[in-house]
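Note that this complex is displayed minus one protein chain, with the remaining chains in position.
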Amino acid sequence: MKLIRALEPLWWMLFGAGGFMAAFFLPALLFVLAFAFPLGWFGDSTETFLRFKQLFANAIGKTLLILVISLTFWHAAHHLRHFAIDLGFQDVQGPVSHLLYGGALVGTLASIAIIGAL
Amino acid sequence: MSSTPTLAAREPDGWWTGHPRYRNYVLFAATGIVLSIVNVIILLTVSAAAQGAAAWARVLGVLGSPLGLLVSAFLLLATLFFAIRYLRVGAKIPAVRLGPIPAPNMTLVLVLQFVGFITVSLAVIVALSGIIV
Partner (left out) sequence: MAEAPETTLVKFEVFRFGPEQGPGEHWQTYEVPCPPDWVVLDALNYIKDEIDPTLSHRWSCRMGVCGSCGMMINGTPELTCKAFVRDLPQPIRVAPLANFPVVRDLVVELDSFVSKLQSVKPWIIRKVERELEHGEYLQSPDDLDNFKQFSMCINCCLCYAACPVLAHEPEFIGPAALALGFRYNQDSRDEGEAERFETIAGDDGVWNCSYANECSEVCPKNVDPAAAVNRAKLTSALHWTRLLPMRGAK
């Protein structure tokens, strides 16, 4: 917990940056991937597949996606940590914080691996 | 310091589901779960794209199923709720003097943030729609 406390500004900055990434990019990305693409509004599955790869399977596209996804994980971890305290789990906030930030780290590594393979 | 025996401090009334503003805040705090799920969906889609057109078609099939669309609708609404509240309350923060840099107007920050949100969202949608290119 001491280490977590010592790095509070870091968690908060990740939370802030992640919040902006999530707010700016996630609604549109979700709309396209979960509605427009499956329902064929932007072309059939082959067209959308090629277009998605054209847009994101390059250095800039991958970097952007990795930043959006990983920073969102850090944002969620920090927010849920505070949520847990608000719900009355303040006595276990040490393990909870480790679990949540650890999860964000796993999410970040997974993002790099998965998006990197595009 | 008082030596009178006191009654222990009580939690605010209506915490956390009894008051509309508390409920709104609790929902906002819970969006961390929603955002993480959206992240996973995006990663699964990207992973499918990396595997090839057949995997991509399979994922789109799942997302386009009635249950998939229902879940996505809930996730989209929750994500929009998050985005709007985050940008709204977040606008208070940058309106501060930082050393010699004077404080920007809070309303200007709010407007710029929402303009940014709309611009980026449209850019993503337009880029993926195939209208251009």
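We call the chains A and B, going by the order they appear; numbering starts again at 1 in every chain.
We adopt the following convention: contacts are C-beta pairs under 8 Å (C-beta built on N, C-alpha and C of every residue); 3 or more make two chains touch, one makes a residue touch a chain.
Nothing here was measured: the structure is a model prediction, and the numbers come from that model.
Participant: What shown chains come into contact with the chain that's not displayed?
Facilitator: Computed over the complete complex, the missing chain touches A, B.
Participant: Consider the whole complex, including the chain that is not shown, and state which of B:54, B:73 or B:93 touches that chain.
Facilitator: Checking each option in B:54, B:73 or B:93, the one touching the absent chain turns out to be B:93.
Participant: Write the list of chain B residues that the hidden chain touches.
Facilitator: Spelled out for chain B, the touching residues are 1-2, 4-16, 18-19, 21-22, 25, 29, 89, 92-99, 102-103.
Participant: With the missing chain put back, which residues of chain A would touch it? List them for me.
Facilitator: Chain A touches the missing chain through residues 5, 8-9, 12-13, 82-83, 85-86, 88, 90.
Here is the rule we use: only the chains that are shown with their structure count from here on.
Participant: Within their complex, state which residues of chain B touch chain A.
Facilitator: Within the complex, chain B contacts chain A at residues 16, 26, 29-33, 35-36, 38-39, 41-43, 45-47, 49-50, 53, 56-57, 60-61, 63-64, 68-69, 72, 75-76, 79-80, 82-83, 86-87, 90, 93, 116-117, 120-122, 124-125, 127-130, 133.
Participant: Where on chain A is chain B touching in the complex?
Facilitator: Residue list for chain A touching chain B: 16, 19-20, 22-39, 41-43, 45-49, 51-57, 65, 69, 72-73, 75-77, 79-80, 82-83, 86-87, 107, 110-111, 114-115, 117-118.
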